[in-house]
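Let me begin by presenting the structure, written as structure tokens, before commenting on it.
Here the complex is missing a single protein chain, while all its other protein chains stay put.
Labels run A, B, C and D following the written order; every chain starts at residue 1.
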Amino acid sequence: MDHFPYLSVLTFTPLIGAILILFFDRESKTAMRWVALSFMLLDFIISMVMYFHFDPTYDGMQFSENVVWVKDWGISYKLGIDGISLFLVMLTTLLGPIVILASWSDIQRRVKEFLVALLILQVGMLGVFASLDLFLFYVFWEVMLIPMYLLIGVWGNPARRLYAAIKFVLYTIVGSLLMLVAILALYLMAGRETGVYTFDLLALYNYAAPVNAQFWMFLAFFLAFAIKVPMFPFHTWLPDAHTEAPTVGSVVLAAVLLKMGTYGFIRFAIPLFPLASQQLTWVVLTLSVIGIVYGAWVAMVQLDVKRLVAYSSVSHLGFVMLGMFAMNMQGVQGSILQMINHGLSTGALFLIVGMIYERRHTRLIAEFGGISKVMPVFAVLFMIFTLSSIGLPGLNGFVGEFLILVGTFKVYPWYAVVAASGVIFAAVYMLWMFQRVMFGEITNSKNLGLKDLNSREVLVLFPLLIFVVWIGVYPNTFLKPMEPSVAKFIKQVNERREAAIHAGKPTFPVTAQVLAPSSAPAVSQKSPNQE
Amino acid sequence: MTPIQLPDINIWGILPALIPGLAGMVIMCVGLFMKKRVLGASMIIAIAAVFLSVIANGGMPTEPKTYFSGLFVLDSFTWFFNLLILLATGLTIPVAGRYLHEEGLEQFEFFVLLLFSACGMMFMIAGGHLLMIFLGLETLSIAIYVLTGYLPRSAVSKEAALKYVILGGFSSAVFMYGVALIYGTVGSASLPAILQAFQAGKPGITGMAGMLLMLVGFGFKTAIVPFHMWTPDVYEGAPTPLTGYMSVAVKAAAFGAFIRVFLGALPSMYPAWSQVLWVISVATMILGNFAALRQTNIKRMLAYSSIAHAGYILIGMIAGNKMGTAGMLYYLLAYTFTNLGAFAVVALVGSKGEANTYLDDYRGLGRNHPIIAMTLSLFLFSLAGIPPTAGFVGKFMVFRAALEAGYVWLVVIAALTSAASVFYYFRVIMKMYMEEPVQMPQRLQFGPGALIVLLITACTVLYIGILPTTYINMSLQSVQLFH
Amino acid sequence: MEAVIFYALAVFTLVSATLVVTLHRPIHNVLFMVLTMIGLAGLFVLLRAEFIAMVQLVVYAGAIMVLFLFVIMLLNLDEPIVEREDAQSRRSWFGVAIAVYLFFLLAAVMLYVYPAPYENVSYPGLTNTQIIAKELFTTYLLPFEVASILLLAAIVGAVVLAKKVTRRVGPGADGPAL
Amino acid sequence: MSELVWLIPVFPFLGFLINGLLGKSFSEKLIGVIAAGAVGASFVVAVLIFLELLGMPPEARSIQVEVFRWISSGTLQVPIAFLVDPLSAIMLLVVSGVGCVIHIYSIGYMHGEYGFRRFFCYLNLFVFAMLILVTANNFLLMFVGWEGVGLCSYLLIGYYYEKQSAADAGKKAFVVNRIGDFGFLLGMFLIYVNFGTLNFTEVFAAAPETLAFGGTLVTGITLLLFVGATGKSAQIPLFTWLPDAMEGPTPVSALIHAATMVTAGVYMVSRCSILYALAPTSMTVVAVIGGLTAFFAATIGITQFDIKRVLAYSTISQLGFMFLACGVGAFASGIFHLMTHAFFKALLFLSAGSVMHAMSGELDMRKMGALKPHLPYTHATYLIGTLAIAGIPPLSGFFSKDEILFNAFTVNPGFWAIGAIAAIMTSFYMFRSVFMTFYGKSRVDPETAHHVHESPKLMTVPLMILAFLAAVGGFVGIPFAHLNKFDEWLAPVFAPAREIITHGAHGGHHSVTLEVTLMFVSVAIAVTGLLLAWWMYIKDTEVPERFIAENPTLHSVVYNKYWVDELYDILFVNSIVDFSRFLWKSFDEKIIDGAVNGTGSLARGLGGILSRLQTGMVKDYAMSILAGIVVLIGYLVFSLR
Partner (left out) sequence: MITLQHYLVLSTALFCLGVIGVMFRRNLIIILISLELMLNSVNLAFVAFSRFIGNIEGQIFVLFIMVVAAAEVSVGLAIAVAVFKRQGTINVNDVNIMKW
């Protein structure tokens, strides 16, 4: 490591902020907010600097850092990003200051803890995107869980926050613990076969596990990530978590946390288990397509704006999964781009819902109507993000969805056809919601006195707006740096799939025994790497 | 008549174990003559004894040595457990001192018995002969029985002691019956002899029955299903610092002896006992975790959690490889700090007369005592096995070992039950942070000692969770002789 | 002749032991326990363990059992506990059944015992008591010493448990009893 | 000049940005000038480009200008690039020209409305999108315009968002359009997958080799694209949104729902003429749908009383004519009719708007009558429009419609027949509207009657411009010999398609006699309709009521638009909503969440059972240990025995 450790600094800057805030008096709320904001901004600036140092033509990991952590086990503190993770990192850092700003007046209770939780959450998310060691990844993955739990549980909606919080945690932890087992299994099998015990992701990419084992391990990873994505039918935690979480929680959850699942697939599940992921592609595609249509339909009949947006996430992320498993340039690029897009537009939508919730303390669609009249600026922004969410050309959502659908259509036309119908339903539920909230006459007298957005709120949405338009108009800024990494990803996975097929590895006789037969090993058996 | 040839007496070797016993006697003498501040004095002596003992324990011995005609084995394994027991004792003493003071029990006997039990544990761990192990076990048991019933005005404390003594006696008898059978079929009760005889396959079915009966004895002390039934009641009824002590030190010592006997002397029977332990481990994890879901008393909840953890630790034993055994040691180390910390908080929050031991008493603790709540959360995360805490590394090690040995389903079950465990651990956090306090609980009485204990345990839980290498290597070296 | 003595003692012991667990007045239980121990002492003699037999009579039957009697008298516990029919007592019968079953299992195991080979005459010219003494103070010196700590713990423990609540000082003195 | 084609869409977009971002404090006049000026600038550029094209040899009249690479992903390369050729030049002129006129009209019409600025922003945005649509050089960019105009249509229909019906109509338009877009999108995917590009020129050049004549693939592509066209151009079965779209301000109806946007489908089909030529089945489908729509919408038009709705159904019907033209291979005729239709239908709508303006927003023709003296200019322009649409020579509609009918006859007299019937009805209902509005007895509310006044100059001048165009617009396409400059102009674009059609089907050269004969029939048709209307609404006004009384069922079916909306509601809207509700309440909450919560309860239940084992009785605990021992020893005994 002969360069400035960008990624470590990037990842742990918020932690410093968190520690600093711990020393503040709990009553000096504004000061703490400023500290948090400045650390988040600093983080964003660092990421911008990093972006300008990023070599968009190189297909490997950049800004790599590698420090041995637990030597005997092959665990290292290894960070690095490529075109795939670059923009997810940027998205995370972009949202950092935004969420702090967005919570400025929203959160008045236990501000100190709130800011600390947000900052630690930021550390976890950045760590997940940057880590290239399975162990490290798992650590960050779990670290993320706790602040999110607190965000939902402490600052959530009084009614059902506890239920939603614990549901979120349990759902996630079931998946991630099974993933831990699979990580260990992979580590051991690779170590046993190659003689090198390591959690290094890039090294494990080169190990081809037996098909049976791949199947089970992929399934474990699949479960963990599918829950996080969330894919149908593992999605039911999401509406609850979104609805009960405070605005900022929903924003982070939607914009970044859900991407952990999809990112997990692209970074871990597919390249580590190329054959299993190929064999199970149809399962993933089917669930994605069901998710797209199902999410849209259920979103259509929601009574609560946040729930509606939550279900729309299920639908949108179905697209992401679909494109990824198409395994061609358009599909995968579209999928990554759509991750960003979803982060921007759904994040913005949650912010918008939060702004109106702050004014009216309800999110029921029926309570609103005719808001356009009293809040014209709000109406315009709301409209733009709604359109972005339904994939209007010229805004970001379209580019992603189009690439995904093209990519999918090339290889799985029927899936693409069904998925494309989701585009129709997206228009239905979003516009219907928009109409019921914003149009019509003001029937509820409480809505008459609503104030339009203040400058802080506009400032919160403005960066998102810029990117929404930018990606829509000139997506190449984002597609170009991705391209080499995506090409490499596709090439590697396909090569390994072909290699496995040429090697005559059988297709699935599915049995439970993955590792060595459990005929009891002699007690004195030495583990290979502990001499 | 031939003159008696004394055996190879080596006081230095047994010094770490001897010091607590001697210190106990010193406290008795001092206590008899002091009228005031007897509690503080005995506390200081006890802590000094622990420090002395740690010094006497020294660095990790490279070669195993035996003293007293093979009855006392001083090796890295002994060393590790000595350290563990001393740590547990040392960390319990300040908490107990604060607790006893609050309860108005200004007496020295608590520390005497505590030190005697530590002494018994260390002799048990070092035992190279079943007789030593039995005597050590009984010494610690007798002391712990008494300590359980130590609270003079508490009915539950007496009840716990009663249950413990009956069941403990019962299991001791069973254990001794097993020892008798082993002795009879091997011709000796020394561990090397047992190792040889079993490798030669001589003891036959009777010897194996002896082995299983011993397993019952160890199973009782380590609180594994179905020998766990005493645990919730005794943990609930015992004075809180003692509960913490029991859950780590006694469990650790029992596991140590368990490992020494089963891996040190009976490895040839691994196929038989590992199958038995597989079933037991699964049952233990399931029962411990699921029963804990319904608890309203935090001590009882932690008791069930401690049962569950015994199940996880057993996984390392079932794996039967070096990583597994080392994993057990590491797990015990992590668990020692974690659980002692947790019980220290429980003792603090419990206040006088253990008035606040229900989960509902923790409502709003995050608001009223943020530091305490934060440390308790940390311990709970560690118990739940969430990185980057020590508990995670422990689980990671035993899981890894079991997978290495091919026990996939065992690990999957362990993972799923541990997911269930998250529910009840997080429920405490929920109570602390997410529920409004019904009434402000009375100011908690902190003592500097208890705070230092919290600080040490919390920092260590994080430290060995983030930088575990040294401790992993330490535990790996400690189990060198079994593999 | 040996057989006759064995069977006589065995029957005597078993009957006494059965009475120990069945009789209802604690005094009777203790007395029959003493008888059981006497039977066992006889068996020990039969097994050439004269010293153990002696200790059995003197310490066990003589001292420990007297402790029981002492407590019974002290607390005036001789009244039998009224037996109630409840769920627990029904479950007790189940426990008895399991215990009986355990007997058969263990007996089966015992019948297949392969004892360790006989070590002939390791201590020429010493009596049983001498051998024990020699062993106890050489090979088993450490357990002998540890046993002292054990007994000390028991003594301290008995004192702690049985003594009245004494010094009521400190902050908890006026708190309510649990 | 043509390399500056990107200026054409940019001007309106600038207008949109200036008004949208900075226009908060602008006066109405300034806003109007900026907006209309922007479109006018586009028009000027379009004219310049048109002139430049005119100066080129016909083969060279196809210029592509790439601005920048938009999406670049592997083999998918989509630029923002424009195609200037005769077809797009015509469309540019029509869109920017008519657009400009309507902008000017709107300044007067919208005077004093709440959201004046918003209106012009949307309108400029619309023109921008529409210009993108017609100048795009690839399918994806066209799709951008396609969706963009849909969006603006949504926004403008819902302009009076406080009105529930307006908001509903906007949403309906967007969603129905999206259904069409779904087809467009799929067609586009098929094209990309098979051609590897989305560029028009490349696709069309490669089409004859790549696609088998009449093959499934090309049929699939064209039909899917046509689904898109039916959505945008309000053809059966996706026409229901257009009548509702009349909720928008009248200039919107004129610009979007008559002159430009709704013709996008026709433009797209014509643009893809070569693909359609390769797929005879699709051609037939297009023709049949076009003919049916023309007929069907006309029948509804007869019964309506709302003047704008009459015009709306007439639009649908005329669009049907255009598709009929495309379907029979007469793409140039389709575009010709598109152009003339843009003139006279915009004129009609704007005139209707003028009427409405005068009548304080009244739209019901039953409450009009005898307005001619009050609204002389409006009456004149409306009448010209009606004459044009009815096909009275020598107004523009006559030439274009006649050409379509003639071409239809050459392919299949059945198509001609249906077209002819639709034409009679067109003539009838249009004159019906004229008579009901401007002639006969006045049925105006006394109160409104006071305020009836002619519109300001700002509105009447645009009317006159359009009237002029509607009157003379047809002369560019006089269907004789070499007078048909229009066909000639478009020939380079449609030549490959024509070649395939004439080559593949009957390559008969049409006779002039037949053409002349049919022309007279057309005139007769138009006049018949006129007379019928005169008889029923001027001479004997009792006839309609008698007719209704005699055929109540028929009337009610037609009057209620065949209950198509209601049918769709039942079939699609309600069933999907109900099903979704079922999915949410029953599947999501009961089954999935039920399973999740059930697992939780199960765990709790198990926990309850397990902790109840802890009875508190020490002897039960001992029994547990004992049981453990027995199991262990039993296992030993029985496993070894």
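Methods note: a contact is a pair of C-beta atoms (placed from the backbone, for glycine too) under 8 Å apart; a residue touches a chain by one contact, two chains touch by 3 or more.
No experiment lies behind these values; they were computed from the predicted model shown.
Contacts of the undisplayed chain with the visible chains, over the whole complex, involve B, C, D. Note that of D:310, D:411, D:623 or D:637, the residue touching the chain absent from this view is D:623. Note that of B:115, B:160 or B:242, the residue touching the chain absent from this view is B:160. Touch with the chain that is not drawn comes from one residue among B:105, B:179 or B:269, which is B:179.
Along subunit C, the points of touch with the absent chain fall at residues 2-3, 6, 10, 13-14, 17-18, 20-21, 26, 29-30, 33, 36-37, 40, 43-44, 47-49, 51-52, 55-56, 59-60, 63-64, 67-68, 71-72, 74-75, 77, 80-81, 83, 86, 88-89, 92-93, 95-96, 98-100, 102-103, 106-107, 110-111, 113, 115-123, 128, 131-132, 135-136, 140, 143, 147, 150-151, 153-155, 157-158, 161-162. Although one chain is not displayed, its contacts with subunit D can still be listed: residues 611-612, 614-619, 622-623, 626. Residues of subunit B that touch the chain left out of view are 131, 134-135, 138, 142, 145-146, 149, 155-156, 158-163, 165-166, 169-170, 172-174, 176-177, 179-181, 183-184, 187-189, 232-233, 236-237, 294, 300.
Operating definition for what follows: only the chains that are shown with their structure count from here on.
Distance from each chain's C-alpha mean to the overall C-alpha mean is smallest for A. The mean-CA centres of subunit A and subunit B are about 42 angstrom from one another, to the nearest whole unit. Centre-to-centre separation between subunit A and subunit C, using Cα means, comes to 67 Å. Subunit B and subunit D have Cα centroids separated by 79 Å. Multi-chain contact residues of subunit B (touching two or more other chains) are listed as 205, 209, 423. Multi-chain contact residues, meaning those touching two or more other chains, occur in subunit C at positions 106, 109.
Which chains touch which is summed up as A-B, A-D, B-C, B-D, C-D.
Touching subunit B in their complex are the following residues of subunit A: 69-73, 110, 113, 138-139, 142-143, 145-146, 149-150, 153-154, 161-162, 165-166, 169-170, 173-174, 177-178, 180-181, 184-185, 187-188, 512-527, 530.
Residues of subunit D touching subunit A in their complex: 68-76, 140, 143-144, 147-148, 151, 154, 158, 161-164, 167-168, 170-171, 174-175, 178-179, 181-182, 185-186, 189-190, 192-193, 576-577, 579-581, 583-584, 588, 592-593, 596, 600.
Put simply, subunit B touches subunit C in their complex at residues 1, 4-7, 9, 14, 21, 24-25, 28, 67-69, 71-72, 101-107, 109, 112-113, 116-117, 119-120, 123, 131-132, 135-136, 138-139, 142-143, 145-146, 149-157, 161, 181, 184-188, 197, 202-207, 209, 352-354, 445.
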